[in-house]
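Below is a structure I'd like to ask you about.
Note that one protein chain is taken out, while the other chains of the complex remain in position.
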Amino acid sequence: MIDVLYFAWVRERIGVPRERVETRAETVADLVAELCAREDRYQAAFADRQSLRVALDQELSSFDAPLAGVREVAFFPPMTGG
Amino acid sequence: MIDVLYFAWVRERIGVPRERVETRAETVADLVAELCAREDRYQAAFADRQSLRVALDQELSSFDAPLAGVREVAFFPPMTGG
Amino acid sequence: MRVAVQEAPFDLGAEAAAFAAGARGAGAVVTFTGLVRDNGGRLAAMEIEHYPGMTEKAIASIVDEAVRRWALTDALVIHRHGRLGADEPIMMVATAAPHRADAFAAAEFLMDYLKSRAPFWKKEIGADGAEWVAAKATDEAALGRW
Partner (left out) sequence: MRVAVQEAPFDLGAEAAAFAAGARGAGAVVTFTGLVRDNGGRLAAMEIEHYPGMTEKAIASIVDEAVRRWALTDALVIHRHGRLGADEPIMMVATAAPHRADAFAAAEFLMDYLKSRAPFWKKEIGADGAEWVAAKATDEAALGRW
């Protein structure tokens, strides 16, 4: 089980800010593929990988990163703070 | 007649903040030479030309600038504001 | 060093004055304040979403990096989230250093990294709908200079 968080328009497309996901995905990319296979709203959110960022346990990471030991995955658009 | 102003350590070496000078000097350098010929305190102030700046009518200028029409000449060290 | 991530407004004058008063030994204090632009009157409000937990860690790590790179005597970051009106301060950074070059460089570095590496997302609420602010290529490119 892993906590998956969504922010900004990713959250809006998926419809929830966070959820617990039962998965055996080995990488972030595998997890994204699993989610997209479930429902259209995930496909809408993950359609353009270039415009998405991912954090693993609150550290910026990449889609090919392994999920072993990770408790929290977050998906969001490029940041626009400041 | 021309007003000659001195600032910072130039003022301290010459001993007055300003004076009116009767001169026919054609350039700033000529005026400096005239002043240095008068008294040692001017020589002390003008000894190192590299460490001096000059303004003509309140605009930064140079030692080879002509004095024709100028009413106010100021001598001072490099600025240290800010 | 102080980092504040908060919904409440802050008083930039009071923050700047307190920061400078605490910056003893520093000759140079730089502040940057980001304000909500009203886009020529079309903006009703700005909503800022963030990632509680990661936000604080990301900012602390950016501040640590600034302190490591420049001779700073102090640094401050305040960033708001939630709903803001036009012309309200969104965030500020302040840096104090013996020399101005360090204070300026560190403040610009903090801004560049906060823009693109701290998990905040802005949404502009206008009369004609709401829109997420898109990240600018120039902001990402700005990181390359450090």
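Labels A, B and C are assigned to the chains in the order they are written; within every chain, residues are numbered from 1.
Criterion: a residue touches a chain if its C-beta (ideal position, glycine included) is under 8 Å from a C-beta of that chain, and two chains touch if they have at least 3 such contacts.
Computed from a predicted model, the values in this text were never measured in an experiment.
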For the chain that does not appear here, which of the shown chains does it touch in the whole complex?
B, C
Just the residue numbers, please: which parts of subunit B touch the chain that's not shown?
5, 7-9, 11, 55, 58-60, 74, 76-82
Can you name the residues of subunit C that touch the chain not displayed here?
11-18, 20-21, 23-38, 87, 89, 98, 100-101, 103-104, 107-108, 111, 142
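Going forward, only the chains that are shown with their structure count from here on.
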Whole-Å distance, subunit A centre to subunit C centre, using C-alpha means?
26
Whole-Å gap between the CA centroids of subunit B and subunit C
48
